[in-house]
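Left out: one protein chain. Kept in place: all the others.
The block that comes next holds chain A.
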Amino acid sequence: MKYVDEFRDGALARGIANAIRAEADPARSYRFMEFCGGHTHAIARYGLEDLLPPNVRMIHGPGCPVCVLPVSRIDAAIRLAAEPGVTLCSYGDMMRVPGSDGMSLLKAKAGGADIRMVYSTLDALRIAGEVPHREVVFFAIGFETTTPPTAVAIKMAERQRLANFSVFCNHVLTPAAMRALLTGAGGVPIEGFVGPAHVSTVIGMAPYAFCATEFAKPVVIAGFEPLDVMQAVLMLVRQVNDGRHDIENEYARAVTPAGNRKAQALVAELFEPRAAFEWRGLGSLPLSALTLRPAYARFDAEARFTVETVAAADNPACDCGAILRGLKRPPDCRLFGKVCRPEAPVGACMVSSEGACAAHWSYGRFREHAKANDNTRAETNEQVPA
């Protein structure tokens, strides 16, 4: 496929890996956090960590919108779906994420709630047109990539005078989460970020400037293909070696410095920051999420219905919080692969294919198993007398 296959060339990846090995100073360690779940998925799927020298480590960050939504908001969505006359529309990834007491949207649907899985905000809008006697609520989640499509749907609902369409808004902001990680909200020390790909197509490069100016951390915005990630790591290694901390753009084919101004203007027209929002793993962060402006309150499910957000604890045995902050790796969690698997996830990181646990379950564990076997074979061979 054009603009995909060219960026998956194995020979080029090995060449970039050689350059990273040649340029990484063996006397120092390089820890880079990939913020996006899309990068985490690419790193696991293509085994990119195996191409890196041992002193260059990738740390998985909290950039999976399904993973960072706290249990309390999932519970609220399930309660909304149970309201009489309500049809709740949700992106598919959210359907199996566990709320409190093992409940999920999928189980609520099986129990009789009218919950529809949609691919696009436009599908939710179409459903609202088809069932004018019902209140159609779109469960809006995601970072800066999914917010403009929510805004487009609201503007279309306004134009079409749809009176039965509203949005349960859970849109969150990437820079706020990066700031929380850098200010020591329980994150691990890192030397720089592999910056978000598609979030940056919308917001551009300027919102990451604080990483460089306030925290002296470089950011390299990278595409989601394996060569993009490898090249971003090389660019970060070079910045660290030079003592630089700039915001660089590896993904120039899709990201412009200013981003998508049309999308930005639309989002600014419809949404305003919330004073604070609860994140799974990061706690309550100020100005880290959006809500609809009062002028659009008629499209705001939180204004139209009584949506109570009751504090709810994660499963105490689940390490999703620490994994999202980069403090633990998936196999460090005692539930991983035992009671928590993609078909029966306990935590959100196992649900979305971009979650660190799901990525490790699908790809990483096989590599680690193979590596462990190689090591055992090597040790056994050493013990055999010549």
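Here is the rule we use: a residue touches a chain if its C-beta (ideal position, glycine included) is under 8 Å from a C-beta of that chain, and two chains touch if they have at least 3 such contacts; residues count from 1.
Simple rule for what comes next: contacts and distances are computed from a predicted model.
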Name the chain not shown, per its UniProt record: "ABC transporter permease", "Hydrogenase maturation factor HypC", "M48 family metallopeptidase" or "Fe-S oxidoreductase"?
"Hydrogenase maturation factor HypC"
Kindly state which of the options A:Gly63, A:Gly195 or A:Gly281 is in contact with the chain not pictured.
A:Gly63
Of the residues A:Ala110, A:Ala254 or A:Val339, which one touches the chain left out of the display?
A:Ala254
In the whole complex, of A:Ala24, A:Leu88, A:Ala197 or A:Ala359, the residue touching the missing chain would be A:Ala197
Residues of chain A in contact with the chain that isn't shown?
1-4, 6-7, 11-16, 18-19, 36-38, 41, 63-66, 91, 93, 119-123, 141-143, 145-146, 148-149, 152, 196-199, 201-202, 224, 227, 231, 234, 250-256, 260, 262-263, 266, 352, 354
